[in-house]
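Removed from the display is one protein chain of the complex; every other protein chain stays in position.
For reference, chains read A, B, C and D in written order, and residue numbers begin at 1 within each chain.
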Amino acid sequence: MSAITSYTQVRPYTRGWLALMAGLGAVIAVALGAVWHMEHQGHWVTGMTNQVVWGLPHVFAVFLIVAASGALNVASMGSVFGRVGYQPLGRLSALLAVALLAGGLAVLVLDLGRPDRLSVAMTHFNFKSIFAWNVILYSGFMAVVAAYLWTMMDWRAKRFYKPAALAAFGWRLILTTGTGCIFGFLAAREAYGAAVMAPLFIAMSFAYGLAAFILVLSLSFKMTRRSMGDALPARLVRLLGLFVAANLYFTALHHVTQLYFAGRSGVEAFILWNGGIHTALFWGGQVGLGGILPLAVAYGGCGHAPRKRAMMASVMVVLGGLAQVWVIVIGGQAWPLDLFPGMEASSTFADGHVHDYAPSAWEVMLGLGGIAIALVVTTLGITALRLLPAHLGEATGSCRSPD
Amino acid sequence: RQAGQPASAAQRWGLLIDTSKCGVECTVCVEACKAEMGLSGHDRPRTDAQYVRKVNVRDPATGAAHSVPVMCQHCAKPPCVDVCPTGASMKRADGIVLVDRHICIGCRYCMMACPYKARSFAHEDQSGQQPHLPRGKGTVEGCTLCVHRIDEGKPPACVEACAARARGAMLFGDLNDPKSEIAQKVAREATTRIRADLGLEPGVRYQGI
Amino acid sequence: MAYTSNGAAIEADEEGYLTDINQWNEDLAGQIAKDEGITMTPEHWEVVNFLREYYSEYQIAPAVRVLTKAIAKKMGPDKGNNKYLYELFPYGPGKQACKIAGLPKPTGCV
Amino acid sequence: MTIFFAILFSVSTLVFVAGLAMKIAQYARTPAPLKIPTTPAPLTKGGVALRLGREALLFESLFRGDKLLWLFAFVFHLGLAVVLVRHARYFQGEAGPLVALVQPLAQPAGLAMVAGLTLLLARRFVIERVRYVTGPSDILMLALLLAIGVTGMLMKCVIHTDIVMVKAFFTGLMGFELRPLPADPLLGLHLLLVCLLMIVFPFSKLLHAPGLFFSPTRNQTDNPREVRHLAPWAAKLDEGQ
């Protein structure tokens, strides 16, 4: 009946709330323990080596950061592209963007060799480094999205709503491009070094972000007993399908371009054919679980209710996405640097053969800790502020608890 | 250049390595480097630091084989420096590429960027450190071209050792000084750079590959 | 505050309710009604008279429901409702009619 | 200067401690005859402890009431807390782990405190309603803290003082031993204002710090039906019956 959404906080300190926070807190505590161990012992206790220098933490961090910018999409749909149906979701979308970014950055920072020197990173900038630019992009993203959120929430700021929405939208595109460029600029690494990395990352971000959004939206609605209706999840899952298709398309494009480059057939064969775990994750995880299956669920209609389909597809996209980032980050490093093209090489420093990498439990803990941080931030956000719609679609009973 | 003078762009320090004089089994330069830089290691080859390594290269077509010492190539256009977010990776005016271990945050982006895999990460606490090269857990390090020796007017340790205990395959000098032996030899003979196609203009040149 | 009726001063409280119900007379009722902007009609008198009767029996004004029931009985079921009483006494049948009838003001949460 | 401050510090510390103790004793002694927690309220003592903890550490009610003020207040108090913990090093021989942990936060904390105070002061002039309820003492209180913060920050960042001597002075003072204080005007001003703060504390609105914990609307359990709550003076009325 009403076009106006009412938002309510989530009631804190309920049994479920406490259990959730305790659970997430425990994961974070374990992650911090793992960090302490890794920092105290040094990185040799992880699976990372002088050959595979970025490991599982980076997989999680890149996934979260990429998803962060994509999570903002839903808000942009509502405000930049005027899709009114998405507007009630804008606040959660912005919050999730900040939360995911916070989680990703936390992992990234905690995996540094010297996380205690964070202040150095904040005060010493090498403006030639895309990485340094990313520090600025990330902090700026937080600020822009926070401002955007404010304009969504405070009626006094209504007139800044559009500009803020546009700024946030622009910023997030730059941000994802920046993240893609971290890899794109590594000319020496054969797996990367291609211009399609930028659009590929944008497609990835759309898909991961929306999937994360759908999961958080559905779970928070379920846990706080809010009603949603079927129209919205149906629309969201179709949109997700679109993004997944785009991701598949750019992945294909990437590999075709790679094959076209002279001298890149080795690495391509490695990823696509004989790379063991990486190949398995590429086909089974990235393409199958994260691409074809969700497409089928989104468009094929598997007979389940839209909300269930949306959840299923999102879980697949998240898992497939992690696989995809693994293939990019780890797979790309596993393929040896070719110092002497056309020659066979060997050395005490592992030249000339594929590098193996097996993540340690510590890295898994840290990565999961990042996800937990993102969820804690999200939970705190929807607890402290009115971000979550009281209901979506037709209101049913209205026995709302106090905030 | 006089000892104690600041580094200047007048110099461009470089190495010329004649692989034909490099024995397959010879690791004199590697051992010398370890001793000079205090790289005692933990006997964990995957994570221990190596500033210089011997790469055995074989041409599958001809069967011709070489053994090539590879260290930081002290690129003129070093990607490690470009990507380093804090500016810890830096190039001295005289072309030597170094890591400032006080501002390195251990992000390892430089290791991702270096095409020569010339850098190592200090994966754990180090012992047996040399006073001129304090090594800290959690930062990145690599061949310094023995900058501490150069500043005292001495050649790098590996070069000295190779000359003394092997066949003198390594030549050190100022590529910018036309009178220097290395500059004359580079001008005279056919030398190559590893992955010259990348256009990084390394300061280390090779002969015979 | 006070009214004058037949030359005598009749005391009332700040709001115009008589302090002594026994000093009430019909002329005074008309006067109070006029102050309230009401012209007394037979319908008004029905209500006022019922109030006085009820009061003399129970020492309190009747509940609204009792009043409407009584009015319905006397004047027909279509008039036995709140709306009708409010038409007669716009400020509320309880209080305004009581004032005119010389009754004390009902107190409490009403 | 040394002797002047030695005396001043002794006196103001005495006023501060005694005044505060008397006030707290007064609050503790005064009975709360009726159960008046603002509901919904916790049902158990543990719940009350949590509620008070959230009020003291997170300013929960203020957050619900005024988000912007909460932000300012939070920034200021957090900065203040860190600054005060950092100051423990002037009084302790051996710095504890907490003190060590916050040592690197000097600039951010001092900045947060000063910025928070400035914003709090600004809103007293900018917002009409707040201007209306603001009295001279409210402005002076903020100004006093601001002055302390600014002189402190100046010492920290611009004109350094000999903090080893400062430490010696205070550790000495605590053992009733006179050691010299650096003859530094900025430090003198800082300390003078700090003494003033300590003296006014027990007589001013700064009592909100201990007072929060005695506020009956926040520190009572919601169990009046289960447990009969009776103040001594009210019990006397019972006996009269």
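FYI, contacts are C-beta pairs under 8 Å (C-beta built on N, C-alpha and C of every residue); 3 or more make two chains touch, one makes a residue touch a chain.
Simple rule for what comes next: contacts and distances are computed from a predicted model.
Of "ABC transporter permease", "Succinate dehydrogenase iron-sulfur subunit", "Fe-S oxidoreductase" or "Multicomponent Na+:H+ antiporter subunit E", only "Fe-S oxidoreductase" is the UniProt protein name of the chain excluded from the display.
Across the entire complex, contacts from the unshown chain go to A, C, D. Taking the whole complex into account, chain D touches the unshown chain at residues 23, 26-27, 30-36, 38-43, 55, 59, 61-62, 64-66, 69, 73, 123, 127-130, 132-138, 140, 200, 203-205, 207-208, 211-212, 214-218, 222, 224-231, 233-234, 237, 241. Residues of chain C that touch the chain left out of the display are 14-15, 57-60, 62-66, 69, 82, 86, 90, 92, 94-95, 106-110.
The chain not shown here touches chain A at positions 1-2, 4, 6-9, 155-156, 386, 390, 395, 397-403.
FYI, only the chains that are shown with their structure count from here on.
Between chain A and chain D, the centres computed from C-alpha atoms are 43 Å apart.
Centre-to-centre separation between chain B and chain C, using Cα means, comes to 110 Å. Against chain A, the residues of chain B that register as touching in their complex are 42, 44-50, 53-61, 70, 79, 81-88, 103-109, 111-117, 119-125, 136-140, 194-195, 197-198, 209.
Those residues of chain A lying in contact with chain B across their complex are 39, 41-44, 48-51, 53-54, 112-115, 117-118, 120-121, 124-126, 128-132, 134-135, 182, 185-189, 333, 337-352.
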